[in-house]
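Heads up, one of the protein chains got dropped from this complex, but the rest are sitting where they should.
Coming up: subunit A.
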Amino acid sequence: MKLRMPRRGRAERGPAPDEAVDRGGAPLIARADRFSAQDLIVEASFGIGARPTRLIMTTLGTVLGIASLVVTIGFAQTAAGQIASQFDAVAATQVVIEPGSANSLNGKERATGSLPWDAPDRVSRLAGVELAGLVSEVPLDAVTITAVPVNDPSEPPTLGPALMATSAGLLDAVRGQLVTGRYFDVGHDARSDRVAVLGSRAAERLGINRVDSQPSIFIGDSSYTVIGIIDEVERRPDLLDSVIVPLGTARADFGLASPDELQIQIALGAGTIVATQAPIALNPNAPENYEVQAPSPGSALRENVQADVNIVFLILGVLALLAGGLGIANVTMLSVMERVGEIGLRRALGATKRNIAHQFMVESVVIGLLGGLVGAALGVFAVVVVSVMQGWAPVVDPWLAIGSALLGAVVGLLAGVYPAVKASNIEPIIALRGSN
């Protein structure tokens, strides 16, 4: 039985064509399939896959490092986007026009122009303008505003709320809310009706919280009917501390000369065009006499905030990555020491030093890349989850995710150099004589 087996084996091996090639005499060995890139990948992946638990522990450092980098940069981007969008909502859709001013010879500031009373009508025909309203502070010389006129000579004079005059459309232009009652309309304005709307804090000071009983306030000795209370204005928050009367009333009763300020709510992105056209609409002969505050097209704010990446967290991430790299180097080194026998065997089977070094380099790069991929995925996931919980829009540059995964591979590459050199310098003689 035993004698027949080899004969069959020989019969099978006999016609193998490469045997004839081998006996060509010269010590040449076909280069073609000798440890090709495919073999390298296969051998390296076996090396990596042999110890899954250790693989997880090894990648952990890189995973943490890459994840913290992605989270840091991702949150910086998200926060920048968040801040910018909060500013954008109001800043990018509001234009304010004031009369220009110049310093006169005696050092006093004087207005060089004035806003027309029909300014809201003039600008509302412009493209991009959605709402417009005039607002002006009314100087109260010795006059105070009270809910009940009490003449107490012994009481020191108190400072009442300020008096403001606005056009009928102002409330919408500054995005204010009515708490109760109504805002005055164009009719009140035209008739110079003695009506007033109170800002919420002014109403509190005057002790008025409802308007259905038509309460009155006194500005000096004149009585005004309170028709509404407003709250939460996005612009001109000083309105909340003021008593507001129609412009027409202010002109008739207090001799208001001209409005102070035109508030315009515009469509997003119309800032530049409104800023150039509105002064011309207001005064075609002297448009230069107005000062216009309009949102700039490219948000400088956004860029500033985005550049302000939290440097401390970035350094922490880099440190974690460094620790991860050292971890890979350490474990790869350990693995080299454990696999001394295998390395010696491979050398005996015809592997060159270079083959051995390449194998350990590839193993280390793949471990780093794995850590990078997992870390990038975890980091993006963390940014998304936290952002969603905070109600923010998560912003992560796709190149950040791709780049950080590749960074993991680079860390693996750097970490693998020393162990790979060590492995390639192992003497096969010594390695093979040791126990398995």
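The definition used in the following text is that a residue touches a chain if its C-beta (ideal position, glycine included) is under 8 Å from a C-beta of that chain, and two chains touch if they have at least 3 such contacts; residues count from 1.
One rule holds in what follows: contacts and distances are computed from a predicted model.
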Protein name (UniProt record) of the chain left out of view, among "PqqA peptide cyclase", "Phosphonate C-P lyase system protein PhnK", "ABC transporter ATP-binding protein" or "1,2-phenylacetyl-CoA epoxidase subunit A": "ABC transporter ATP-binding protein"
Selected residue (touches chain absent from view) among A:110, A:191, A:210 or A:433: A:433
Residue in contact with the excluded chain [from A:54, A:194 or A:353]: A:353
Subunit A residues touching the omitted chain (full complex): 2, 5-6, 8-10, 12-13, 16, 18-19, 22, 25-27, 29-36, 38-39, 43, 46, 49-50, 341-342, 344-355, 427-429, 432-436
